[in-house]
Each structure stands twice: as C-alpha cells, then as structure tokens.
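One protein chain omitted, others in place.
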Amino acid sequence: MKETNDVILHMVTKVVVFIILTLAIYLFIAGHNQPGGGFISGLVLSSAFVLLYLSFDVETVNSGLPLNFVVVAAVGVFLSVTTGFLAIFNGKSFLTHTFTSKTFPLIGKTEMGTVTLFEAGVSLAVVGVVVTIILGISEDV
Amino acid sequence: MESVIIILAGILVMIATYLFLSRNLIRIILGSALLSHAVHLLLMAMGGLKKGGPPLLGEELKTYTDALPQALILTAIVINFAVTAIFLVLAYRTYQKTGTDNLNALRGFKDE
Partner (left out) sequence: MSNLIVLPMVIPILIGIILIFLRPYIKIQRWVSVLSVIFSGGLGLYLLKQIQTNGILTLEFGEWKAPFGIVFVADSFSMLLVVTTSFVTLVCLLYAFATIGRALESMFFYSFVQFLIAGVNGSFLTGDLFNLFVCFEVMLVASYILVMIGGKKDQLRESIKYIAINVLSSWIFLVAIAYLYGTLGTLNMAHLAVRVSEVGQTPLLTTISILLLIVFSLKSGLLLYFWLPGSYSVPPTAVAALFGALLTKVGIYAMFRIFTLIFNHEPAITHTLIGVMAAVTLIIGSIGAIAYKDLRQIAAFNVVIAVGFIMVGLAVFSTVALEGSIYYLIHDMIVKALLFLLVGTMIALTGKNRLNQMSGLIRNYPVLGWLVFIVTLSLAGIPPFSGFLGKVLVGGAAVEKGNFVLLALAFISSLFVLYSLLRIFMNCFWGETILSIEDEPPLKKSWLIPSIILSVATFVLGVGAESIAVYVNDAAHTLMNPEIYIDAVLPDK
C-alpha cells in the first residue's frame, strides 16, 4: 500500500479525542437528572476509541492502550450486576439503589448514589462491546 | 403528530421489507435495522407525544409525560444494536469463508 500522509488527521485526532472524552464524561454525569447517562456516554467513549483506531493503526493504538475490550465489557456487566446485589445484603429488593447527600469543599452539596456505579458498569460494557465488534469486523481487511 | 410518526414508521417498514427480500446479505442486515427503528417509532407514538411535562404524576401538575415508552425504546435500541452487530460479524465471517454475500450462492445441502 502507498504510504499516505495523514499529518492533518493525526493532529486533529490528538485534539478531538480529548474533546470527545470530555463530552463523554459530561454526558455521564449529566445523566443523573438530565438527558445523558451510561449508555450514551459509553457510545461516545467508544467513538473516541474508534477514531484513534481509524487514524493510527491497530498496532500503534494497542501498544499505547493495552486493553482487552472483551474484559472491559465483562468488567462493566460485572459491576452493574454486583451493584444490584448490594441491595440484597441490605435486605432490600434486587437492584434497589440508594443515595446520600454530602457537602464537599468547592463543589458544595452533592448527591452520591450507587446508581452511578451501575451506570459506570453500563458505560464500560458498551465501550467493550462496541470496540470488540468493530475490531472484529475490521481486522485483516 | 402521532399520525405523522406512524406514517413514517409505515414508510420505514416498507423500505425494510424491500431490503429484507433482496438476496444481498448486507441489505438484509440494513433492512433488519430499519425494521427495528420503525417499531421504536411506533412504541413512541403509542405512548403519546407530549412535551413540557415532567415524567411524574403529581397533585398539582396539569400535564405529565409518559417516560415508560422511552425506557422501552432505549432497551430495544440496545438489544437491536447487539443483534445487528452479531449479524454484521456473521455476514463478514460468511463472506470470508465463502467469498460471496449473495444468498442464492449459499443455498442447498451438498448431499441432496
């Protein structure tokens, strides 16, 4: 294959990936009481990974990010299901979530809920599954 | 507004049926994806399209928006996403193994 010159793509990717990651985190946190949430932030996160894989090649990204995305997905689902189990040990129904409010310096009064952990699991599962499938289809073309 | 959405769903089903009946595997996969989008629209229309109300029933609120269809649609989208992904992987593996994505070329048992 002819060597192509993708300086612009590489430069733009390096900047845009961080913008996408920030957007993903914003969507994740906004999901608490506004549109957003684990699933969407997972999709956005995986779009960042896919952009990296597109502009650099698979080997380069893998050497910088040694992640097995099947395991990422498994960790995600595991996290989501186990947070459901936490409620059982408290004598509540499966998947019952709880939250408290705490006051932090600088941020102020903030709600903290176990549902965040559940959503984090959903995010990881989505990232893992999406990237696994895209890599599975795209390898050795 | 609901009727517009339902007509849109009908058009999507029409296109999906056309794609589903073709011999090309990729078109079938696109058809199956469109088919599910049509039913997502139908689910949304069945829940009623309203805006401006919170998803709660309260004493003093005049309107409320039914949040359940959106939850159903989100779940259905996730499932449809997984199934389409598997279908795509299958199409790719089939293409690798047989060198064709035409269903006519795939048919038949060898010993019949």
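We just call them A and B in the order they show up, numbering each chain from 1.
In this text, a contact is a pair of C-beta atoms (placed from the backbone, for glycine too) under 8 Å apart; a residue touches a chain by one contact, two chains touch by 3 or more.
None of the values given here were measured: they were computed from a predicted structure.
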Which chains here touch the chain that is missing from view? A, B
Going by the touch rule given at the top, which residues of chain A touch the chain that is not shown? 70-71, 74, 77-78, 81-82, 84-85, 87-88, 92-97
Need a quick check: the contact residues on chain B for the chain that isn't drawn. 20, 25, 28, 32, 35-36, 39, 42-43, 45-47, 68-69, 72, 75-76, 79, 82-83, 86-87, 90-91, 93-94, 97-98, 103, 106-107, 109, 111
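We adopt the following convention: only the chains that are shown with their structure count from here on.
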Any idea which chain A residues touch chain B in the complex? 39, 129-130, 133, 136-137
Residue numbers on chain B that touch chain A, as the complex places them: 74, 78, 82, 85, 88-89, 92
